[in-house]
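Just one protein chain is left out here, and the rest sit where they should.
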Amino acid sequence: MTYSLNFISVELALVLGALLILMAAVFGAGRKTLGFAALATVMIAIFRLPATMPPGYPVFDGMLVSDTFGYGMRLFILLTVAMVVLMSLAYAWPQDEDMGEFYFFILVATVALNLAACAGNLAMVYLAVETLSIVSYVLAGYFKRDILSTEAGVKYFLFGALSTGLMLYGISLAYGLFGTLDMSFIGSRIAAGDAHGPALVVAAVLILAGLAFKASLVPFHMWVADVYEGAPWPVAAFLSVTSKALGFVLLARIFFSNAVVAVPFWSGVAPVIAILTMTIGNLAAFHQNSVKRMLAFSSVAQAGYIFAAMALGQAGLSTAFFYIAIYAFMNMGAFAAAAFLSPADAQLEAYRGLGRRAPVMAFLFSVFLLSLAGLPPLAGFMAKFFVISAAVEARDYILAGAVVLNSILGFFYYLKVIKAMYFDDETSVRECLVPWLGYLLVGGCAWGVIFLAIHPQAILDILALMFV
Amino acid sequence: MVNIAHFIPLFPFAAFWLNIIFGRRLGVASAYVAVGASAISAVLAWLVFQGLLSGGGSYTLTPWLTVNGHPITLGIIVDSLTVMMLLVVTVVGTLIQIYSIGYMGGDPRFSRYFAYISLFMSSMLGLVLVDNLFLLYICWEGVGLCSCLLVAFWYEKPAAAAAGIKAFITTRVGDTGLFLGILLLMSVGHSLRFSDMGVINAPEPLMALAALLIFMGAVGKSAQFPLHVWLPDAMEGPTAVSALIHAATMVAAGVYLVARCYPLFTAHPLALQTVAVIGAISAVMAASIACFANDIKKVLAYSTISQLGLMMLGLGAGGYTGGTFHLMTHAFFKALLFLGAGSVIHAVHTQDIRAMGGLFNKMKVTSLTFIIGALALAGVAPLSGFWSKDEILTAVWHHGNFGLFIAAVTTSFLTAFYMTRLILLAFFGEYRGAHKAHESPAVMTLPLVILAFFALFLGLIGSPWAHHAFQRFIAPAEGEVALDIGMAVASSVIALAGILTAFLLRGKFLEYKPGACPLIENKYYFDEIYDALFVRPFHWLAAAVARFDRERVDGVVNGISRCVQEIAQASRSLQTGLVENYLVAQAGGVFVLIVVLTLVGKLCHIF
Amino acid sequence: MISLGHFVALSTVLFCIGLFGVLTQRNAIRFLISIELILNAANINLVAFNRYLAPASAEGQVVSLFVIGVAAAASVVGLILIISIYRQRQSVFLDDFNLLKW
Amino acid sequence: MSYFLTAIIFLPLAGAAFIALIPAAQVRSIRLAAVAFNTAVLAAAAVVALHFNVSAGLQFLEDRVWIPQANIHYTLGVDGISLALVVLTALMGLLAALASGCITKRVKEYFIVYQVLMTGLLGTFLALDLVLFYIFWEAVLIPMFFLIGIWGGPRREYAAWKFFFYTLAGSVAMLLGILAVYFSVVPHTFNMIEIARSSSMMPIAAQMVFFLMFFIAFAIKVPVFPFHTWLPDAHVEAPTPVSVILAGVLLKMGTYGLMRICIPFFPAAAVLFAFPLAILGAVNLIYGAFAAFAQTDFKKMIAYSSVSHMGFVLLGVAALNATGFNGALLEMFNHGVITGAMFLLVGVIYDRAHTREISAFGGLASVMPRYAFFLTFMSLASLGLPGLSGFIGEFLAMAGAFFRFPSIAVISAIGLIALVALFLVIIRKVLWGKPAAHAGYPDMNAVEIAVMLPLAALTLAIGFYPQMILQFQTYAVNALVGLL
Partner (left out) sequence: MTEFVFYTIAVGLCAFALLSVTVGDVFHSAVWLTFTLLSVAGVYFLLGAPFIGVIQVLVYVGGIMTLFIFAIKLTANIGDARIRQFTRQLWPGAVLAAVLLAFLLAVIRANAWSARALPPVQGPDLKEIGTELLTRYLLPFEFISLLLLAALVGAIVIGKVKK
């Protein structure tokens, strides 16, 4: 039992922090102190993380799984959440929102994320995903007086409710098929080959619906652009990086983990979904004149590339999560830089001539955009290179060709922003001042993008441990 | 003493760079630099001549380039032909440069002129010295370049600029033939060195083709039948240039090339026959046009084409010595004629012989020297022209092809005719010009006198009195040569007949109405034919290609980008913003997945 | 004799009615009502499977308890969002939420 | 394990960082810094050339493991093929930096982007690992995009977009090719030398497919006939120093790729594709010359003429024999020098007349004698006048092509004549004729002459003594022919 407590000490720290922040907010703590408190909570959680080693023991008798994959993912989630907190600290909030609740929601979401990442039981998966969703609906609609934000919240709720509803029904069917909700047991049963039938297909697809919604894969990606555009920048960043990563973690755990042999006929459909996701993501981003909406579609396209790696089956998993790690840096950096450059107006015209007005931030923003597009000297290229080489190795030339062609499409709209910043001359002379925290975050992400290009070893070794 | 030969072209080359870099500062002195350089070259040529007599020979300097296994070495060939050409080029060149000091007196780009002349001298001398075809080609193009630059020297005149370009492009067409010939020889594995031209180690037709291609280069450079159109237009340049390049040296390079590769041609009778035929055609055609030309320089230009045709005919008919001998003598008296014409133009400021007349008593020296040159050209007995032309006629006669002999005879007749016509119109009768004609300064008349001396006596070295010294010198292997008395008499008779007919018809020359004989007058419409066949289609094709490039190829590229944009626009409208559409899409997606997966499952009978 | 199939069929019918409701309702609150139907269908499934397939453990029923709890939470957040957008737009119809598009 | 090549590659990047520190106002010190760094690169390249052992293959090798998981190595090396191009890049880089006087807007950003471009170019020629090669290949794109896009002429954005996506489409095909080759060579490796060594094992069908994949990327860069439309736009719109680099070096990346990757990796396919390649070369030659003839924009004429010059290089490569390769390599170097000089001259006249319409010039010879000398000199070198370097390259390429495909060589002789006509027309339209009334332009100043002199000297020197460059190539060329 002590090991289980040790295991969830990370989450306990987060919950404790969240509650304290809520209290502090009630007693009128300033926005900055609340932010730093949240940051401190996350740091503490990270320090608690090593205590959860060594892996392998059952936690809460099967409810959570303690393995290196889970450990790695929890570290990833905590780091990205730290980035989101940093971003919200540095972000110029339009109205003086009640920040205490904001950080409370972020921390609750983190707890949900961590539990989902190590979930061993489908019920636990459902609960965690549902909590995350509910908190995300509130976060998406956080600017109460801004009609766009409320509409984003409602749309996210409507879409999310249906998806989690479908997932729950899928889980109930799975319970029917296997008599238990314990994922490892289900995995061994599927691996043994019994219970294969249309019912399994229906259960699998319905569960996929819930997860694909989180990971914004094609049939379930419609909400992405509207919600990201309406939601505040830090929430959009959070959704595009952390919750999307969770979607892929759960996809990996349920559909691709080593216990559960990938559902045999899955390899036919997954590449199609991946290709559709990237192509529709890229094409939709072509003519966007709102940078935020463009970044939303670009995150859908990136999800397509990640899922392309996953679609290659067991071998592609480590490549997919390598891509996710680099994607986190790139995307967080891009969202943060875009937020700092023009917090109020996300239209492309607002970014004209920024190359001269805010040279450093504009340069960093260009670095992120080029890395997202896959320009060689940056980490984005390294990630894409691994995905394409995995595809070519698996003789899946169509997928490799699709990834390659989509990266060309990608260059188009990423370059459109860079062109606006550097080629066109500015329309408004609004000076854009960014607190030092912002430069810390964006600089950190840029360092990540550049260092990981030169020395991707750092991540590859960790991944080797995670996917032993 | 022979291996100082490779210094000969270096002096004019140094003079070129001096004049180019310090041209403006040198001013008039640049002429002395040029003349000095070519004088030194003349002396060195004479030393090499002595060295050759005392038994010198070719030598090689450094390996220069290896192509396809063939080492192309920088070698110098010193034999009778080279020395003869060296002497001709340096002597005539120096004299013409001295003449040019006077002729180009007030020109603003005086030093630039002498720079180009020096460059021409160095490349011409280089052409004559190098021992393999490849390096010859390099000097060949250098010579072509200088002729283009000098023809277009007064580039303010659009006609001069066009003529310069026409000259360079037409010769370049011929040079491309030479270029392909070199490539063919190399591909066949044949060495490019002149010394082993005779070695035949390749199939018969290929070698004949190579010979023809090389001859094509000669045709281009020596303005022979198909590629002769550029020479008359090249008269736009200063007359001294025409004298040096378009009479004495450059145009002779073609003949030199054929002479140099003679073993290759003799090995293939077909090639030799074409040389003779082309020579004959250009000789007769040019001579006929000359009879109707009214511009003094045009007449001399066509006469040059005709005489070169004659030389080619001589070579083609097996008369190696005849051809080379006529080459040497022609260089001198044609240079004399051009310089004479130059001083006449300098005096009366017009080139139209109908506007001249009666200059004999106004310009004594020029007229006298001019008449000597004309007589030499016509082939009147004691002068140099007679001996060399006679050689050719005998060679053609012995060759046996009757048609060629008729061509040679008619050419000699016509030559005599149009030269006398020229003299009668230009120097006799009353002066029809506006300007007051006066004799040219000494610096111009002195070279005329010297050249007249050569025109008078140079022929003798090939005559029996000097027991054919020249023939034995030029072709020692050819054995004893006897003067054919009959042919000598016949050629004199032809020459005199030509002069007589011109003398009789002198009355009609002036009132001759143009248009009486349109074919010849318009130079057989070659210019118009070439313009229609090559120039205009070239422009049209260029415009067509540019339009194709702009519309078609670019069209495809812009098309692709436009259709990608349209697809993007279409896919963008999928995002209607209405939640209900999204929900139906999602539910539809789930349903489709279920159906597809079950079907796939069924098909792969997994369950 | 009532077999497991009957219950699962019942739950499926309820699920499809819920799905139909979700796809066709124009009113956000009616949308929520349909979501409740889907959740209840899942609950029936869970309890039925537990009863028929794994009577020994009460896993199914426990999970259905959780589902009821979660449904409550979801409805609360859903309704408050709908009310807040109603305050701004005076309408709860789905096709009026179309400011965010293209 | 010398670090020399890495120093050469990343010296310009250091320069970029250094310039970034200089405040934007001090334009003079920025220019000086740029010139200084480029001179250092040229000096380093010269040292490499001096220490280059003529009779040995790859030298100055550097091989460090970069990413073990993906088996990517950081391998650098220089041999006969790439040496001349590296020296050319360094030289043109310096001269273009010197000629960047005409850039007055945002000078600091210009030189930073310029140095990054130089790093990309040097890297491409020195990399021996396929992935490293690809990274440097693509790294060149963005700087060029900026250079054309910001400092270009009126239609700069269209030209920049077109250039970027044209090259990107090609290089993306190459990426697939690289990976396909990696997985088809046993043991899997990206190292070009090992792949070349074990290239004969690949089945002929695979070789042909991979050859085409690589060929598309290089054909766009060369440019080969159907893919060339980006060149005139990019040249016309790029500022003078950028179009010098574009013509001088960027076009060589394509042909260098052909000789470094396409031929040695897929010899059997190369033999099969030799004839179509030769046809493309001839088409390039003739098409370029004719298209150039009809242009009215001076710079566009030069751009199309470089399309036709690259036709020679293609002919040389298609010949698949020692002469052809020697000719191709020499022609690449000469074309870089000569066309670079031509663009500088166009820039000189553009700075004065602010127009590139060739009809606006005329009779400049009397107004600007020095300019006339250099323009005539370079035009003659371009049309392949023997005695200048242009001829030697063209001769060897044509000779090589003649030995293998005599019919195509004869057809492309038309191109030779067309080129002569083109450049003579250029000389006539720009220099000869009566000077226009307003043409009181000042003659070339000291800097412009200082930039032109080395190029003219080089052209003359190679023309008279080609062994100077050929000696470096013979070993590598023979090795290449040995593989076929």
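Note that the chains take the letters A, B, C and D in the order they are written out, and that residue 1 is the start of every chain.
Note that contacts are C-beta pairs under 8 Å (C-beta built on N, C-alpha and C of every residue); 3 or more make two chains touch, one makes a residue touch a chain.
As the structure is a prediction and not an experimental result, all values here were calculated from the model.
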Quick one: which shown chains sit in contact with the chain that's not drawn? A, B, C
Per the definition of touch given earlier, which of A:101, A:345, A:393 or A:424 contacts the omitted chain? A:101
The one of A:20, A:65, A:84 or A:124 in touch with the missing chain is A:124
List the residues of chain C that touch the chain left out of this view. 1-10, 12-27, 29-30, 32-34, 36-37, 40, 43-44, 47-48, 50-53, 55-59, 61-66, 68-77, 79-84, 86, 91-95
Where chain B meets the chain that is not shown, the residues are 580-581, 583-584, 587-588, 591, 594-595, 598
For chain A, residues in touch with the removed chain: 8, 15, 22, 60-64, 98, 101, 104-105, 108, 111, 115, 123-124, 127-128, 130-131, 134-135, 137-138, 141-142, 144-145, 153, 176, 197-199, 202
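Following the convention adopted for this analysis, only the chains that are shown with their structure count from here on.
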Chain centres computed over CA atoms; the one at greatest distance from chain B is chain C
Contact counts by the stated rule: is the higher one at B-C or A-D? A-D
Inter-centroid spacing, chain D versus chain C (mean Cα positions, whole Å): 67
State, to the nearest whole Å, the distance from the C-alpha centre of chain A to the C-alpha centre of chain C. 26
Set of chain B residues in contact with two or more other chains: 572, 575, 577, 579, 583, 587
Going by the touch rule set out above, which residues of chain D reach two or more other chains? 165
The chain pairs that touch are A-B, A-C, A-D, B-C, B-D
Where on chain D is chain B touching in the complex? 162, 165-166, 226, 228-230, 287, 290-291, 293-295, 321-323, 363, 365-366, 373, 380, 385-387, 391-392, 395-396, 398-400, 402-403, 406, 409-410, 413, 416-418, 420-421, 424-425, 428, 431-434, 465-467, 470
If we count contacts the way the header does, which residues on chain C are in touch with chain B in the complex? 19, 22-23, 26, 94-95, 97-102
Mind listing the chain A positions that touch chain D in their complex? 355-356, 370, 375-377, 381-382, 385-386, 388-389, 392-393, 397, 400-401, 404-405, 407-408, 411-412, 415, 419, 422-423, 456-457, 460, 464
